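Every protein chain except one is present and positioned as in the full complex.
All chains are identified by letter, namely A and B, in their written order; residue positions are counted from 1 within each chain.
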Amino acid sequence: MAALTLHPDRLLPADPGVRSLARRLYQGVRDLPIISPHGHVDPGLLLHDTPFADPASLFIQPDHYVTRLLHAGGVPLDALGVGEPPMPEARAREAWRLLCAHWDLLRGTPVRYWFDSELAEIFGITSRPSASNADDLYDVIAGQLAMDTHRPRALLSRFTIEFLATTDDPADDLAAHRALRADPAVSTVVAPTFRPDRYLEIGRPGWPLLAKEFGDYAGYIAWLEDRRRYFADHGAVSADHGHLDAGTEPLSTGEASRIYRSALAGTVTSAEATAFRRHMTFEMARMSCDDGLVMTLHPGVHRGHHPPTLHRFGPDTGHDIPVTAEYTRSLQPLLEKFGTHPGFHLVLFTVDPDVYTREIAPLAGFYPSVYAGAPWWFLDNPASIAHFQHAITEIAGLSRLSGFVDDTRAFCSIPARHDMSRRLDAAFLAGLVTSHRLDEDEALDALTALVRDQPRKVFKL
Amino acid sequence: MAALTLHPDRLLPADPGVRSLARRLYQGVRDLPIISPHGHVDPGLLLHDTPFADPASLFIQPDHYVTRLLHAGGVPLDALGVGEPPMPEARAREAWRLLCAHWDLLRGTPVRYWFDSELAEIFGITSRPSASNADDLYDVIAGQLAMDTHRPRALLSRFTIEFLATTDDPADDLAAHRALRADPAVSTVVAPTFRPDRYLEIGRPGWPLLAKEFGDYAGYIAWLEDRRRYFADHGAVSADHGHLDAGTEPLSTGEASRIYRSALAGTVTSAEATAFRRHMTFEMARMSCDDGLVMTLHPGVHRGHHPPTLHRFGPDTGHDIPVTAEYTRSLQPLLEKFGTHPGFHLVLFTVDPDVYTREIAPLAGFYPSVYAGAPWWFLDNPASIAHFQHAITEIAGLSRLSGFVDDTRAFCSIPARHDMSRRLDAAFLAGLVTSHRLDEDEALDALTALVRDQPRKVFKL
Partner (left out) sequence: MAALTLHPDRLLPADPGVRSLARRLYQGVRDLPIISPHGHVDPGLLLHDTPFADPASLFIQPDHYVTRLLHAGGVPLDALGVGEPPMPEARAREAWRLLCAHWDLLRGTPVRYWFDSELAEIFGITSRPSASNADDLYDVIAGQLAMDTHRPRALLSRFTIEFLATTDDPADDLAAHRALRADPAVSTVVAPTFRPDRYLEIGRPGWPLLAKEFGDYAGYIAWLEDRRRYFADHGAVSADHGHLDAGTEPLSTGEASRIYRSALAGTVTSAEATAFRRHMTFEMARMSCDDGLVMTLHPGVHRGHHPPTLHRFGPDTGHDIPVTAEYTRSLQPLLEKFGTHPGFHLVLFTVDPDVYTREIAPLAGFYPSVYAGAPWWFLDNPASIAHFQHAITEIAGLSRLSGFVDDTRAFCSIPARHDMSRRLDAAFLAGLVTSHRLDEDEALDALTALVRDQPRKVFKL
């Protein structure tokens, strides 16, 4: 039986001199509280504090990072319970066996790295998962999940999460957030995030139904403004946008109104709907200047690449695939208007790493509003993170980074993800020191800023 | 006279700890037989076993990797015998002198690395080529080429090549392959590869002539299906496609037939021909699902960038230049239809490294049919290979890599290329182990898989 152990120097550089410095830097931030300003944890999880049902519903079913790798390796999604509620024990156990039996499919990925951390640190597992120990591991984890120590709130507290943002529909009444805020037993600040994508994509099926209470274009704008303020009043710090591109060309009010009416009538063209959505992204920046919500952009993903899987298992099931991103021209109208507005913050994320050097760093290196969002989704691995660190820092400096953003729906992976980031930031800064481009005191100061101060500043906490 | 020596640790990481581990891993696969599932060796070379004529015709004339570097450095292609049959000795020797005198032009390239390996290991050369020793080296090599030990079959055997795929025209009768298979003296499995590019590019001059026996569109499809089965019956494992883009949008049969007739009549437009070729790429995937041939794509090259050179020296003379590649949208129709078809395999190669992270890894990390093809052509160097290793593995895991593919027409470089790959894979995996992301036993297992098991699985050997 192979052991599962967490080496204290994992992810640190191999050279003994650099490693020793990186270790020193890492020690300085290892235990700082976690700030998670953008993510996908369900507030109900923390409100109701219902115990996690079983290892499969905790680790497999909701996590498309895991299920896509198993699917690529030949495991059908239905055997993993994708898109389903928690399964009867026999099926849950079988899904867990499939994961353990295919443990080699995760080799070299951050998913494996996070799993190792979670299994060892949260569940005390000491042997590497495999077909032969799958049932034992299932029992060990399931046993702990039934204990109070492993209920959501206990874990939240153990993870020392200081701030946790969820992602919410503009129409949400935020009752769960209100209740959490009112509960003195929850010391973590849990904040909603305004995510209006489906309200801005007026050409999609179902949009007219969404819009039926807004009246005309002015009513629609007023509703959005109102809901943003409602979110801000309930602790939201940001509004998030995830469209296919980063276009922000504004329309005249007349043209916007005309297209809006077409959408209500169901006669809007695809080109009109795209133009309207780009206009609304511009409008969202305008509203951010008014209400102070930080604007975050997550563009460039072709969603639902495999329609048969989408139809059977729903969205977020592992086949969203990046496309080429463009920010320089796309964001020009928005930045011309709002780029130097006092207090406006725009955090740019990407799944196309080519734009880090070419576009995001130059933009963040001039506009006081623009920050380079931490590597997102497919880019949350050590190699891509190293590319990001160099690309942004060497062009725009360390102060233009967003700080780490986990953006996860896998609750138990939050500490492992932040720890990975701290280790990799320590490794990066140690490299700057050992090439004599930075002094050690500056590196420690910069690392502390990245972990603690920068997310607070960027997300206005 | 400078020495030419092959350091036993060449290409391994510099850090002593990582190097020592990488060396250990490499030792575990160094002597495994070579599997070469895609390349351009002429089967006639092995059938007839004719001795290589001279050093120039072996190392220079047919190898556009070498001749383009010399051409860029000011050496005219005609002095190198490009596009010619073997030359009289005086000219061959003069071409060889030009290579040796310009040895510095190869510095830092994999061509230099392969040459060092070939000269040392196959011909026992111990001094670095230069103007002053060019004639001596010529004589040493020419002398050995005249010996039985250096005839093609003897080298094939010495190289321990277990499987070698050639690249062949669909109309080829595969007589050479039949004869090789029937010959008990050849222990290497030599397989043809179906390469139908020129049959699918119906707007090119000469296509109507190619098509004259097919009759209508249905006849054309039937002919392709028939030839694919003929190839499969003769041991082919894959069909290869090298068009300008990776488009796969299908047409209705009516529209395809109409365009087909226009092409026969010589009135097809460029846009129609492109649409037809994309349709046919889709059709080729459909046929792969039927006949089991692995589909390999090599898109994204602007061929014949310098027409004066093309007209004088022919194709494949060093001025094919990459263009931007796109896979996410281009392959969507094909993958929607066939991406989860049992047994369908699609291996994606590229000369635009940007797509590794952005598109190929995410696709290979979901679709069970998709594999990331090893770095191809301009990317077959250590830096690009390291980028590929990280880009694919950290997103899709080690199991989605194709294993090494040499894709060469330089017969003697095959062992050096595979050895380079094994060293670089050992280096990469050693890095994962020393950053504590993988255990050493897993690294050795993964390396063995990459060298031996993965190409067998991906290419269905």
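Quick note on the criterion: contacts are C-beta pairs under 8 Å (C-beta built on N, C-alpha and C of every residue); 3 or more make two chains touch, one makes a residue touch a chain.
Values in this document were obtained by computation on a predicted structure and should not be read as measured data.
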Full-complex contact with the absent chain, from A:Asp240, A:Glu359, A:Asp406 or A:Asp419: A:Glu359
Touching residue (missing chain; options A:Thr5, A:Thr160, A:Ser262 or A:Gln332): A:Gln332
Residues from subunit B at the interface with the omitted partner, ascending: 2, 6-7, 9-16, 68-69, 71-74, 104-110, 112-113, 128, 302, 305-309, 318-324, 351-354, 378-379, 381-384
Where the missing chain touches subunit A, by residue: 13, 15, 17-18, 326, 328-329, 332, 335-336, 339-340, 354, 357-359, 361-368, 370, 390-391, 393-400, 431-432, 434-439, 441-442, 445-446
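The definition used in the following text is that only the chains that are shown with their structure count from here on.
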Separation of subunit A from subunit B, taking each centre as the mean of its C-alpha atoms, in whole Å: 39
